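A single protein chain has been removed from this complex, and every other one stays in its place.
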Amino acid sequence: MNHELVNTSIRPEEFLDVLSKSEVLRLLDSSKGGLYELFRNCSLAVLNCGNEMDDGKELLERYQSFEIKIHQTQRGIKLYIDNAPASAFVEGRIIKGIGELVFSVLRDVVYIGNEIELDKLTTSESLTDAVFHILRNAGVLTSSLKPNMVVCWGGHSISREEYDYSKEVGYELGLRGFDICTGCGPGAMKGPMKGAAIGHTKQRIKDGIYLGLSEPGIIAAEAPNPMVNNLVIMPDIEKRLEAFVRLGHGIVVFPGGVGTAEEILYVLGILLHPKNQKIPFPLIFTGPESAKDYFAQIDAFIKATLGEQAVSRYQIIINDPTEVARKIKKGIRKVRKFRLKTDDAFYYNWRLHIEHEFQSPFIPNHENMAALEIKQTMQPHLLAVNLRRVFSGIVAGNVKDQGIRAVEKFGHYEINGDKAIMELLDELLTSFVQQNRMKLPGTRYHPCYRIIQN
Amino acid sequence: MNHELVNTSIRPEEFLDVLSKSEVLRLLDSSKGGLYELFRNCSLAVLNCGNEMDDGKELLERYQSFEIKIHQTQRGIKLYIDNAPASAFVEGRIIKGIGELVFSVLRDVVYIGNEIELDKLTTSESLTDAVFHILRNAGVLTSSLKPNMVVCWGGHSISREEYDYSKEVGYELGLRGFDICTGCGPGAMKGPMKGAAIGHTKQRIKDGIYLGLSEPGIIAAEAPNPMVNNLVIMPDIEKRLEAFVRLGHGIVVFPGGVGTAEEILYVLGILLHPKNQKIPFPLIFTGPESAKDYFAQIDAFIKATLGEQAVSRYQIIINDPTEVARKIKKGIRKVRKFRLKTDDAFYYNWRLHIEHEFQSPFIPNHENMAALEIKQTMQPHLLAVNLRRVFSGIVAGNVKDQGIRAVEKFGHYEINGDKAIMELLDELLTSFVQQNRMKLPGTRYHPCYRIIQN
Amino acid sequence: MNHELVNTSIRPEEFLDVLSKSEVLRLLDSSKGGLYELFRNCSLAVLNCGNEMDDGKELLERYQSFEIKIHQTQRGIKLYIDNAPASAFVEGRIIKGIGELVFSVLRDVVYIGNEIELDKLTTSESLTDAVFHILRNAGVLTSSLKPNMVVCWGGHSISREEYDYSKEVGYELGLRGFDICTGCGPGAMKGPMKGAAIGHTKQRIKDGIYLGLSEPGIIAAEAPNPMVNNLVIMPDIEKRLEAFVRLGHGIVVFPGGVGTAEEILYVLGILLHPKNQKIPFPLIFTGPESAKDYFAQIDAFIKATLGEQAVSRYQIIINDPTEVARKIKKGIRKVRKFRLKTDDAFYYNWRLHIEHEFQSPFIPNHENMAALEIKQTMQPHLLAVNLRRVFSGIVAGNVKDQGIRAVEKFGHYEINGDKAIMELLDELLTSFVQQNRMKLPGTRYHPCYRIIQN
Partner (left out) sequence: MNHELVNTSIRPEEFLDVLSKSEVLRLLDSSKGGLYELFRNCSLAVLNCGNEMDDGKELLERYQSFEIKIHQTQRGIKLYIDNAPASAFVEGRIIKGIGELVFSVLRDVVYIGNEIELDKLTTSESLTDAVFHILRNAGVLTSSLKPNMVVCWGGHSISREEYDYSKEVGYELGLRGFDICTGCGPGAMKGPMKGAAIGHTKQRIKDGIYLGLSEPGIIAAEAPNPMVNNLVIMPDIEKRLEAFVRLGHGIVVFPGGVGTAEEILYVLGILLHPKNQKIPFPLIFTGPESAKDYFAQIDAFIKATLGEQAVSRYQIIINDPTEVARKIKKGIRKVRKFRLKTDDAFYYNWRLHIEHEFQSPFIPNHENMAALEIKQTMQPHLLAVNLRRVFSGIVAGNVKDQGIRAVEKFGHYEINGDKAIMELLDELLTSFVQQNRMKLPGTRYHPCYRIIQN
């Protein structure tokens, strides 16, 4: 890895640098209520792209001298950057795609910091509206959007074979004109975009969208690839997940670890809700031949915890990228018809009912983790809520700055639950560890959790 | 005038129709706190374009059956329009430029109604920020903007000769690449745009800006011409005036009536402030040969009330469009240098100091009008504040719906002041009446004011 | 008129400046076979735009010191201009639209001079192909073209009322999305473009086409207005006329003089041909109230010479611009259906049969003029051929450099023919003279012809 540092200044070419005096003041403010720290850390993560690293804490520690300063000029805002990772630059000048992402960060930090009052979002409606406003402000919601946004989920740490497979799926999706949305890190979040870019080029699609949805907590661990041409920083994982399911017209899940499991439980928990039963939502789990057992295990875990109805909402396709693209195409055609029939927007899935439990932020501290109830007697969609939180907590302990520090200080998270579920969970997590799905290869994984069977 | 009515539906092709559920609800809400009434009335004014009429009350009364309904669809918002003036349509389809203006109205009504809390804007800084945010949301402030926005002021009711002259000035400005910003009604607000459009066409400038700044109170009386390709509805006359002077890089004033006098006093009052003395701001009063006496009178009034220093801030050019354009060009070159030197934005004149008295909304009811202090002993820039308010009140009594109704109910506004000033004022207003500058020709003008000399 | 001269250099921003070495050499070559003279004279005409002058000889004499030099540079060709008319410049820099037209001249002079072997065009097919190739090379023929090109014919010297009327018709056509093609001089060739430009602006049509078709002989007398954004220099009047009828989807004729009469006879002569009887071709003669008698006289002349069948191919509409636009719209809808049914191109009316007599260049010298046969016993479409030539000759004698010189040297053209026709012709020409349709007002018209009744 290149550890050189670079000092430079960058300017946006676009609209969003036009800030009011009060906005600039808040960005420069490094006190508690200010936005400087948030802006600096997310920018650093973006500038670190290309360097494979999935440890938020490590990133912040390595680049302690990194600084980013805002300066008003005649033509808008200029950013002065000190001691940035060299990988973002070519011959001393920032790679333009990365510069754009820094300004995306700026845009979202300013907007969320000034226009969204997170504390006041108490109702489900207001939370959904907030997600909408953030996405709209980011220019992601447009009336010209056709239903062709495919969300791709999967691990940041996957094998070369799985990565190449995700590229092939992306290529077939791109050939068919689909856009790609991922969590914007490496691995399965990058492969489909790369593949789609080639498909788009061959089809002469110049405005293909490679949308990355991130959050301040995870971005340091999963730096957006410069392929990403739309980046949105959502305030937390719950709003990020809501953004995925309201924006996406279909979801493809590649092999992954706990983050992927969290996503699967989130979407299945929502689709299981009685109000959502008639809403079409193509959901495909796929991987190369070698991922066959992996998905069998996931499948078994879902069946055992959420039941057959959950199983009926997805399809598993092994080693057939063309078939995945065709199924997605067919599924999205149904989505389109449904939206037309119900007069629902193409660009935002308003009709999807999301329970408040799925929306309210879960803070994965030791107390909250230990308190999560996991019982077979729970309603499937509520069990899904808590299982998602379990996985969410483990993600934090694995890669998020705050989570890592908490585990360093207080020891393992404790996870309690019914024996039957706990055994399955243990098995699943163990296999993730064995398959190197918890952390990037080259580092030894130290579990951040302990499973306790009641 | 064509009194036919048309029913139809229109859709935007652009981004801004993407509204959240809560925004749509407020737009549909015709109760007190709702936005329906405001949206309806401004839209009606826009649709009435092309029909010469300068009476806000008359417009609303004539088209009582006009309705505009909002409907969410898959691709954004659709507007259903009932009983609209036929002049906005060609063979049953809305003229595209007018359709765009309706969506500009929608955009501003939604933004001001949801994002700007007018009641809380107590400081000068917050008012300036609010003006900035409204303009930015309207897409008017961009970092690619060079300093070339020329504000053109002048009467809505002017002679054919004066109108043709304003077109010629616009043409010379357009040939030199300048954009035009006006209050977007007929007369001197339309001529310069038409002229500039031809200049731009000859210079192959395809993205020439014809910016109209209006306000809900006046738009019914001064419907934007379809040449306007950027329309912004500011909340009130004070914010509208601030928008003019912060956006414009130079101002050309054509002959006009009380509205024009209000504008002149506003800008001179600001330029007189000690903090603004070093800020370059090209300001030119111009008209054809026949307007020579008119400007001599204005000149005398300014000298007598605001003094020589005020006179030094403007130039009077008679019957020389090319010279006007050259002087503006020279003046704006100085503005550019000054902004570069002081690191001030090109797109917003942050550095211009505007006293709180100029910003806080003045409600021109009978009580407030009568209470205005007008004395020769006042500081010039404070005298300018109150003289502006006098003219502002008369504009309301002449053409604004609410003002007309108030005068109908309570009789003339009373204006008190020092004899010396009152005599000059009386003379000026009388000449406006004689020259048909108060109302469009064809209607007899009934003064809405009475001057009382102390 | 401004007689200042300007020296400057201009560069194109577009593709066509990329010339090969041999092309540049021929452009620089002022010997007989070279292209310099042609290029210089047409460029001078373009640069003279805005100056009202309709005398080709006068132009060339006044600007004898004018020179235009070609210079190859790294980024293409640069033109150095010496002693050009000042009206083409703003503060020393060429008006961009005029600069473009100079490069259009360059393009056509190079193409026709190098790629079209005029001498070898002996068959009707090869002549039609040549017209096609010149237009295609000029970028005028595109597959994205819908059938919406309205050709507007009419005089360069018309009254203010007629001019304003032609603007109104253009406005109504522009509002309905039609493009305009004219012979690109002043008067009725400019009004419709100006009107359409405003209609297009209101409809936000940014790529409206204002196509001017000229020829080296006439361009000095009818300089293209800078509104023209596509200029094509056809080699001679016959190819120019063919271009009009193959490109246009409908024709509107405003009042005019001999040139207009030539155009009317040309199109009617073609439409009268048996092979063209089923081809729809909207053709409207229109003018303000004051033009009523004018068109009655034209109508009578056509009836008397070409017969009722010719009369059935056009409609006369007096003082109703909206009706003109509606009729054109209706007529062009039929054209569209016909082309779809017959698989004919939208962008070129291949199917229209044009007799070789209409295509082969007629040199209007004294001998040829005197030899023209004009008899009532001729077939109508052949009589049309010769009548067109008569008018063509008079145009040359009136405004073309070579024609004027020939008349100065050899006296009047003599026109012989059957008494009945000669009387009508004399009447028609006399009225043109009386109505100032022969030459721009301010100059006294000296007839260049003499009518001899057999």
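Note that the chains take the letters A, B and C in the order they are written out, and that residue 1 is the start of every chain.
Simple rule for what comes next: a contact is a pair of C-beta atoms (placed from the backbone, for glycine too) under 8 Å apart; a residue touches a chain by one contact, two chains touch by 3 or more.
All figures in this text were calculated on a predicted structure; none of them were measured in a lab.
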item: Neighbouring shown chains of the undisplayed chain, as defined at the top; value: A, C
item: Touching residue (missing chain; options A:C184, A:A197, A:I279 or A:V390); value: A:A197
item: Residue touching the undisplayed chain, where the options are A:V24, A:L60 or A:I95; value: A:I95
item: Sole contact to the chain not displayed, among A:P226, A:G287, A:G397 or A:G417; value: A:P226
item: Omitted-chain contact residue, chosen from C:R136, C:R333 or C:H353; value: C:R136
item: Missing-partner contacts on chain C, residue numbers; value: 12-15, 17-18, 20-22, 72-76, 115, 125-126, 128-129, 132-133, 136, 139, 141-144, 339-340, 343-348, 350
item: Contacts of chain A with the absent chain, listed as residue ranges; value: 90-91, 95-98, 100, 175-176, 194, 197-198, 201-206, 226-227, 229, 326
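The criterion applied here is as follows: only the chains that are shown with their structure count from here on.
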item: Centroid spacing, where centroids are CA-atom means, of chain A and chain B in whole angstrom; value: 47
item: Inter-centroid spacing, chain C versus chain A (mean Cα positions, whole Å); value: 64
item: Centre-of-Cα separation between chain C and chain B, whole angstrom; value: 45
item: For chain A, residues contacting two or more additional chains; value: none
